[in-house]
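Take a look at the structure below.
As you look at this complex, bear in mind that one protein chain is not there, while each of the others sits in place.
Labels A, B and C are assigned to the chains in the order they are written; within every chain, residues are numbered from 1.
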Amino acid sequence: MKGHGAHGLHLDAAVRADAKKRLASVRGHVEGILRMLEDDGVYCVDVLKQLKAVEGALDRVGALVLKSHLTHHVATAAGRGDEARMVDELMELLKYR
Amino acid sequence: MKGHGAHGLHLDAAVRADAKKRLASVRGHVEGILRMLEDDGVYCVDVLKQLKAVEGALDRVGALVLKSHLTHHVATAAGRGDEARMVDELMELLKYR
Amino acid sequence: MKGHGAHGLHLDAAVRADAKKRLASVRGHVEGILRMLEDDGVYCVDVLKQLKAVEGALDRVGALVLKSHLTHHVATAAGRGDEARMVDELMELLKYR
Partner (left out) sequence: MKGHGAHGLHLDAAVRADAKKRLASVRGHVEGILRMLEDDGVYCVDVLKQLKAVEGALDRVGALVLKSHLTHHVATAAGRGDEARMVDELMELLKYR
């Protein structure tokens, strides 16, 4: 979770607040799955469905942050002259999903 | 997180223990991102990378549970005669990722 | 595209026929994108949408084949005693998507 002072770009405050609220709910959901896993009769597919639901919620947090990043930092990159860096960083991020 | 008594299948104990340990670590990771989001200078891409890392960790928990489910419940389905149900359930689960 | 004689399992004939029909349509779709790419005014996002549509069609072919495989080969694996092999093979296949 390294610094980023060099370019001075940071996550929009409203999006950051929304992401925090959603991520707190994700934490609650993970705790719910941890409780499910206390039950020795828990069924695999019920666990898998909950894991998938958490991944969906994380995707939605990611979509918020990505949309903000595209709008405030990528769409303005040519104006700053750092488009190569911004695009490489974004391609790296999108690569594995 | 509905019941499943009807078929009596449940998650293998060793896999359940491993999943719990890994999911506790996922919870810690989510808490780390929540702390990142306290910082008003946090950079979007640093958040996105951490969200992706958490999704990767959830995928690995899911892979453990899925492998156990395939081995203990799907591969034995023809013997029990519930292969149509087991396969439909699995296809539904795999659909959106 | 190696052989598989060792275990004698093969794709169900009706599914094979359906997969062929769908894959011929995928080929037509790919040819449509090749024609789009002849146009020097083609817009990136229009190409990306078509690529995504082709991937969706390939996913649907894959889902047909996977469902048949699960039903006819994985659900019967315990009866043959090759569940470890069948499950490893399947986990490998599901890994990267």
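The rule we apply is simple: contacts are C-beta pairs under 8 Å (C-beta built on N, C-alpha and C of every residue); 3 or more make two chains touch, one makes a residue touch a chain.
In this text, all values refer to a predicted model and were calculated from it rather than measured experimentally.
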{"item": "Displayed partners of the chain not shown (whole complex)", "value": "A, C"}
{"item": "Hidden partner interface residues of chain A, rising order", "value": "63, 66-67, 70-71, 74-79, 83-84, 86-87, 90-91, 94-95, 97"}
{"item": "Where the unshown chain meets chain C, residue by residue", "value": "1-2, 4-5, 7, 9-11, 13, 16, 19-20, 23-24, 26-27, 30-34, 36-38, 40-52, 54-56, 58-59, 61-62, 65-66, 68-69, 73, 89-90, 93, 96-97"}
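By definition in this document, only the chains that are shown with their structure count from here on.
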{"item": "Whole-Å gap between the CA centroids of chain B and chain C", "value": "24"}
{"item": "Of all residues in chain C, the ones touching two or more other chains", "value": "none"}
